[in-house]
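Every protein chain except one is present and positioned as in the full complex.
Up next, chain A:
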Amino acid sequence: MKVLVVTRSGKELIKGGLQLNDSATVADLQEAIHKRTRKYYPSRQRLTLPVQPGSKERPTVLHYQKSLSEYTKGSTSELTVVFKDLGPQVKYSTLFFFEYLGPLLLYPIFYYFPVYKYFGYKEERVIHPVQTYALYYWCFHYFKRIMETFFVHRFSHATSPISNVFRNCAYYWSFGAFIAYFVNHPLYTPVSDFQMKIGFGFGIVCQVANFYCHLLLRNLRSPSGNGGYQIPRGFLFNIVTCANYTTEIYQWLGFNIATQTVAGYVFMVVAAGIMTNWALGKHRRLKKLFDGKEGRPKYPRRWVILPPFL
């Protein structure tokens, strides 16, 4: 079949269009576009079906695994797709690696090196046990995240625009330095031994639970990178949709109970806010997909992200 590729302004991206097999998939189309345009590798391409001008409906995005004939609505002779350049893309694993590397490397700098000298403090300082445990806890956390990125998480085919690398790294690295500055400060005031133990103990339990959640999520997806949605089940997922975020937030709570810094609590609240945003979207999507009609299972009643609040 013939495929016309136009940009959103109506211009033809590929003069004369492309000739493809009737049984071709969207992925084949993306490859063909890439061959002709060189610059636009498949993950940069956003292909949609044209919408009527003035229509408010969201355009249908072409899914890379589907066959083109699914989008031709009967007439197999010609298909018009609208092209959008998403800009340079990076793999999610790449994005996560750089986000997490910052906190992992920056925090120990505040612990081991005489950083506070440059802020006007004396070089000698007493290191409290909680500060040492906090270092281990923090570094273990980000080490765990990096390991999960490469060995546990199954990412859908999606990539992320390269600008997100700068934005996300700014977020993680700034907050990392912000917290590290206060926890390792020469004038740091530790909490009671008991409170520290409760905090770190609770935090570790939540980190282990979080890891288990990630394992469960991994097994929902097949290794082929299908990325489809399933109803999460088992362990905490039976009562909360985004149990992985729940355990992550409570894990930070544990860290903060043990270290007691405004910086740590601020970070936790901001992170919880961001994750809540994601969780609401995911919960909504799952409820919409699993509506109980036409033989589909109905999504059970569950907390969204943070029992007992939301």
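The rule we apply is simple: a contact is a pair of C-beta atoms (placed from the backbone, for glycine too) under 8 Å apart; a residue touches a chain by one contact, two chains touch by 3 or more; residues count from 1.
The working rule: contacts and distances are computed from a predicted model.
Visitor: Refer to UniProt and select, among "Very-long-chain (3R)-3-hydroxyacyl-CoA dehydratase", "Translation initiation factor eIF2B subunit gamma", "COP9 signalosome complex subunit 5" or "Centromere protein L", the name of the complex member that is left out.
Guide: "Very-long-chain (3R)-3-hydroxyacyl-CoA dehydratase"
Visitor: Tell me which of A:172, A:188, A:252 or A:303 is the one touching the absent chain.
Guide: A:188
Visitor: Any idea which of A:30, A:89 or A:260 touches the chain not displayed?
Guide: A:260
Visitor: Applying the definition given at the start, please give the residues of chain A touching the unseen chain.
Guide: Touching the chain left out of view, chain A contributes residues 182-183, 185, 187-189, 259-263.
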